[in-house]
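Let me begin by presenting the structure, written as structure tokens, before commenting on it.
Left out: one protein chain. Kept in place: all the others.
Each chain carries a letter (A and B) given by its place in the written order, and its residues are counted from 1.
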Amino acid sequence: MIIEKERAELENKREFISKKEPLVSRENRKTVGHPIVENPRMTCRNVNVYYGDKHAIHDVTLDIGRNEVIAMIGPSGCGKSTFLRCLNRMNDTIDFCRITGAISLDGKNIYDKDVDVVPLRAQVGMVFQKPNPFPKSIYDNVAYGPKIHGLVQNRVETDEIVETSLKKAGLWEEVKDRLNQPGTSLSGGQQQRLCIARTIAVGPEVILMDEPCSALDPIATARIEDLIDELKENFSIAIVTHSMQQASRVSQRTAYFHLGDLIEVGSTDQVFLNPLHQLTEDYVTGRFG
Amino acid sequence: MKGKKIFAGLGVAAALTFGAITFNSNAIADSARDYISVVGSSTVYPFATVVAEQFGKTAGFKTPKIESTGTGGGMKLFCGGVGVQHPDIANASRRMKKSECEMCDKNGVKDILEVKIGYDGIVLGASKKSSAMNITRKELFLALAANVPEPGGAESVVPNPYKTWKDINPSLPANKIEVLGPPPTSGTRDAFVELVMEVGGSEFAWIKALEKADKDKFKSICHTIREDGAYIEAGENDNLIVQKLDANPSAFGIFGFSFLDQNGDKIQGTPVEGVVPTFEAIADGKYSVSRPLYFYVKKAHVDVIPGMKEYLKEFASEKAWGEDGYLSEKGLIPMPDDERKSFSKDVQTLKNLSCGDL
Partner (left out) sequence: MSETNIDIVKQGLEKRYGAEKRFRIYGVCAIAASLIFLAFLFISIGTNAYTAFQQTFIRLSVYFDPEILGDTTNKESLASANFPAVVKQSLLKMFPEVQSRSEKKQLTSLISSGASYYVRDMFIENPALVGETVQVWLPADDDVDMLIKGHVERGVEEGERRLNNNQLGWIEKLEKDGNIEKRFNKIFFTTGDSREPELAGIFGAVSGSFFTMIVTLLFSFPIGVAAAIYLEEFAKKNRWTDIIEVNINNLAAVPSIVFGLLGLAVFLNFFGMPRSAPLVGGLVMTLMTLPVIIIASRAALKSVPPSIREAALGVGASQMQMVFHHVLPLALPGMLTGAIIGMARALGETAPLLMIGMVAFIVDVPSGFTDPATALPVQIFLWADSPERGFLEKTSAAIMVLLTFLIAMNALAVILRKKFEKRW
């Protein structure tokens, strides 16, 4: 198997990396661990991102598996959010952003010329750092996506999809009597769950979450984390987080980014308990970052 | 979704209006205008408007539209051509120039009727609170020209040295020279320059000789008004001058007779060469600083625009421009009887103006 071979190569590299030496050299920042999985939902190969002259992401290779939660951690400015936003081409809106390499969804490179971003973003949904419901009613917030994509034909279907999405997002019981109130009237945690409901209403395959709990209190955070755990039954989820505890609670795999490099990928337990790379160890043990 | 609706609504509305407008303007260009369009002098404006209003209320036609564009601007529009988009009548506070007549001719406006409507006096007014002082045009020239003949008597000009009226003539009071008047764009200013400054300057024999010998030099001496603060440009608004005179009794103001007529309780007319500007003195020609007012009619429009003949008739009627007519109430100085009769006949026969006569 190719994957086995790649893994073996990466394992070998570890031998060259001394835990004692200073790790500024780029040579020492090659990815270690298991970036490749079998039967992935999304694959990223040699992805580089440039903001104008700035080289923001260096040569990242990473897979996102099916029905798994992959957490991306790392110190501020390490490029994890930038990388996440490449996965549904949100960076397209930035004029001077340039991306090389290949990112594929179900085997199809999403940066190919014939790929339309509109259906892509329906397949790869996104939840943002700050809850950003539309300034519309709760109902309209959830119904908006299905409506523009033509997934619903009439009120009955819309009602149904709104209800199931809100139920999946664990918000139904709290809002079912006030669907016509503005989404912005909800609390922060509820708003974020509304945003999740809005995203899953379109029926995506992958959900990208960009620090979804950083603006929330611990109780709301716990609810979202439970929700993420439930959602992985149906979706692949990539979550960027500042909180290592959160990463360890919700994710199966963890990717550690450092200054634009993907340093280490592995099962969450392995990355936190037995990191292969000195930089990862420094970060997860709190010596750095 | 709401935004889209609003936007679409506005878009449709704009499209509809534009459609309606293109349609409308075509319709208008094709069809005849049903009101008389008058342009021209702001001095004639107050008189022409009274006639227009009277005409509109009694004759059963729409009230003519009167634009105050200034004489020169009015002539330009008037001579633009024949057709409903061009005005029918041009008011003028001076006679049409030969060049203007030729421009008309070139653009196909060949038959023009000239009507003199009466006279307007230009008044040097002062506050009622000041004592009247008699003045001559020569003194006015010396007070207001930028450059005046050298006081020693040599035939050359020096920048105006006079600060007070007494400097010019010892019999005048020792008040600072301070005259409020219209800016160069005004017809009143043109008339003042022509009727006062040129005449006053010509009192000096050598300047008078220049008029023939070196017209440019003559103009530069007589037409240039001093800019050292003695002459204050008060804008086109004659009402403003009246108000300022009331506040400053030692100042004088230059404006049309109708403003003196309407504000007799606040300001007095200064006698020029011993003649007080009164209605009678201007009417019989004793008061020298007065000018005739005209209007010009495009004869090609007389039978096209409804009401043209009736408007002319109203203007040339005794109840309008006669001795006791309503125009005299507004400050127009009527022409003598025989002149009125003659122009009234011109109106009836639509006498043609020939450019050669100008």
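The working rule: contacts are C-beta pairs under 8 Å (C-beta built on N, C-alpha and C of every residue); 3 or more make two chains touch, one makes a residue touch a chain.
Note that the structure is predicted; figures quoted are calculated from it, not measured.
The chain omitted from view is touched by exactly one of A:145, A:170, A:260 or A:275, namely A:145.
Summarising the interface, subunit A meets the missing chain with residues 88, 90, 93, 95, 118-122, 125-128, 130, 132-135, 144-145, 148-149, 184, 195, 198-199, 201-202. Although one chain is not displayed, its contacts with subunit B can still be listed: residues 1-4, 6-7, 10-11, 13-14, 17-18, 21, 24-25, 28-29, 33, 35, 37, 39, 42, 45-46, 48-50, 52-53, 56-58, 60, 62-63, 65-69, 85, 128, 236-239, 256, 258-259, 261-265, 324, 326, 330-331.
Following the convention adopted for this analysis, only the chains that are shown with their structure count from here on.
Computed centre separation for the pair subunit A/subunit B is 81 angstrom, with centres defined by C-alpha atoms.
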